[in-house]
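Once you've had a glance at the structure underneath, I'll fire off some questions.
One chain of protein is taken out of this complex; the other chains stay put.
Labels run A and B following the written order; every chain starts at residue 1.
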Amino acid sequence: MSATAAAQPQHRGTVLPQPVRVADLVAALGGELVGDGEVRIQRIAPLDSADEQTVAFLASARYQVQLGQTQAACVIVAPAMREAASQRPALIVTPDSYLYFARLTQWWAARCRPAAPSGIHPSAAVAADVQVGPGVLIGAQAVVEPGAVLGEGAHIGALCHIGAGVEIGAHTRLAPNVVLMHGTRVGARCLLHSGVVVGADGFGFAPSAAGWVKIEQLGGVWIGDDVEIGANTCIDRGALDDTVIGSGVKLDNLIQIAHNVQIGERTAMAGCAAVAGSTRIGSGCTIGGAANIVGHISIADGVHVSAASLVMSSLTKPGHYTGVYPLEEHADWEKNAATLRRLHGLRERMRNLEKKIRP
Amino acid sequence: MSATAAAQPQHRGTVLPQPVRVADLVAALGGELVGDGEVRIQRIAPLDSADEQTVAFLASARYQVQLGQTQAACVIVAPAMREAASQRPALIVTPDSYLYFARLTQWWAARCRPAAPSGIHPSAAVAADVQVGPGVLIGAQAVVEPGAVLGEGAHIGALCHIGAGVEIGAHTRLAPNVVLMHGTRVGARCLLHSGVVVGADGFGFAPSAAGWVKIEQLGGVWIGDDVEIGANTCIDRGALDDTVIGSGVKLDNLIQIAHNVQIGERTAMAGCAAVAGSTRIGSGCTIGGAANIVGHISIADGVHVSAASLVMSSLTKPGHYTGVYPLEEHADWEKNAATLRRLHGLRERMRNLEKKIRP
Partner (left out) sequence: MSATAAAQPQHRGTVLPQPVRVADLVAALGGELVGDGEVRIQRIAPLDSADEQTVAFLASARYQVQLGQTQAACVIVAPAMREAASQRPALIVTPDSYLYFARLTQWWAARCRPAAPSGIHPSAAVAADVQVGPGVLIGAQAVVEPGAVLGEGAHIGALCHIGAGVEIGAHTRLAPNVVLMHGTRVGARCLLHSGVVVGADGFGFAPSAAGWVKIEQLGGVWIGDDVEIGANTCIDRGALDDTVIGSGVKLDNLIQIAHNVQIGERTAMAGCAAVAGSTRIGSGCTIGGAANIVGHISIADGVHVSAASLVMSSLTKPGHYTGVYPLEEHADWEKNAATLRRLHGLRERMRNLEKKIRP
């Protein structure tokens, strides 16, 4: 049995406990029903592994060829794909099939995941004066320090550490093993994944003859509403002011946000990106995976930085920026990289040639 | 006392509780004994810090000069080094000295490390219906959610979180502070280091006028047998299908594996590497440290990517690929990098010159 075959179980969050009619999906989520609304759906899957009980979606006309091969009972498509998809038993036609799919996954998750019970696990260590809103869950072995405030319906996963005076907004969820240090405030409806550390000290030292002298980090961290933070991502506390993560920001895994960074609303950063201290990033930006942004600069709204690029100075205009050495076979790279080290000299030689030839 | 001197204690896992004869090592692990099999060994060390009770190994003929200087009582060497090493009291001659050394470290560890006791620590929070195989260890403060299945001899370190329904194969070991979210299946004989997070949500959002709309991640993670995963590495759950880590894969620390990635058997990735969503990597590949691989591409079997290189498109042929800006003194870099920004123009100028000269 190959790894790939073994990895497709008939359970998991993709199978509903009970089948539903396509008409029920449309009633719940909208869209135009084409075909047989009585078709029963129990699975959600990509087009190429769909069966006769599956709802799937076509993200883009690029994958249109899959429509002819899929077994899906129902496909979510854009209006332009209505004809191409017409052989499936049922269609849901909607202007933005990807957005519809996103909402469908939320509908699905609400039915497939057991509701987390509220209450405080007896093994949790919760200080006496913690403010616990209605419907709060505190998982096993969690630690909540004095003065913390947990909004209505907040979920604190097992083994989390909530520092003194930390404020967590309503319906915000922390996966197991999250650390929020004192001075952290998190808004409503956020989702923080395991291993996230918010409010560790920023990296600040003054040089002296006797070595580095620590600058105590006296600020905090302010996180807006609807923010998602990926596993093992770090957001440091500010030196004097707060580090600020705007509402609607989405951060992937293993990201480093240094002290006093400010990230504008709805900016998204992919895994392993890093932002150095005091840099301000605008709203609506996308930062590619493993991209790095140096400290003390400003990035305008609507900037898109490619993966693995380094931003070394402020970007004042929206646009798409890249700085990546292109991949080559190693032997070619050796020759080109060696030449690159002499590139300035090559330019000088070019100038000399041009002078000789022009006259 | 310098740091380096202080760092060479006379305890640790490199010193056996009792000396052994070289003949005993050969009896246990094979190889050809040359010299005095009665020589007693109690330490294992590199050639340059070996003493008269030490077994060491010569990894490659490149380090042959160390043979003349070492105090080692016994050296593991390849047949070609037999003469060069003949002044040591004992030799173990074996076709692959590095592989022999690997097996010797395993033999050593089994004797130097106290056997972990089995049983469930009284402070652990283990759901009533967890299936606990014979010889299972669950460490202090660990949390095991309902429906989890722990195979024979599995070790769950202190402060680990094992999500609902997670399956862990026989003799798999989790260091302290590992998180496995629901929907994770891990094979047999795996080793997961501290801070590993498996099954956090993949990074998936649909854009909308009101901001990013979350795509609930309904898939899981499937990890084969004999997989090692380094500290603070993250493997996200799939969106619909599983993320798949093939048997025999070795992942170093701080690696990011995004949702729906598939990694073929025995591929090894060094620290801080990252693979974006839905990419398939073949078997027997090596990915250098801090290398990045973009999403939705395929990497053939037997591909080797250099450290810090970015793979931006599919690689269909085995080979060694590199994409790294070569390091320079900063002043040189400033000149060359400035020229690089005008490289295309330089090429145009070259064309013009060539046209002028050819006729």
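By our rule, contacts are C-beta pairs under 8 Å (C-beta built on N, C-alpha and C of every residue); 3 or more make two chains touch, one makes a residue touch a chain.
These figures come from a predicted structure and were not determined experimentally.
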Pick from B:Ala200, B:Ala270 or B:Val294: which residue touches the chain that isn't shown?
B:Ala270
Sole contact to the chain not displayed, among A:Cys112, A:Val179 or A:Leu251
A:Val179
Just one of A:Asp36, A:Asp241 or A:Asp301 touches the chain that is missing; which is it?
A:Asp241
Those residues of subunit A which, in the complete complex, touch the missing chain
123, 125, 141, 143, 159, 161, 163-164, 177, 179, 181, 183, 185, 195, 197, 200-201, 203-208, 211-220, 222, 224, 232, 234, 236, 239-242, 244-247, 254, 256, 258, 262, 264-265, 272, 274, 276, 290, 292, 294, 305-306, 309-312, 319-326, 328, 332, 335-336, 338-340, 342-343, 346, 349-350, 353, 356-357
Touching the absent chain: which residues on subunit B qualify?
3-4, 6-9, 12-14, 44-46, 49, 96, 98-99, 101-103, 105-106, 108-109, 112, 114, 121, 123, 139-141, 157-159, 175-177, 191, 193-195, 226, 228, 230-232, 248, 250, 252-254, 265-266, 268, 270-272, 289-290, 307-308, 324-330, 333-334, 337-338, 340-344, 346-347, 350, 353-354, 357
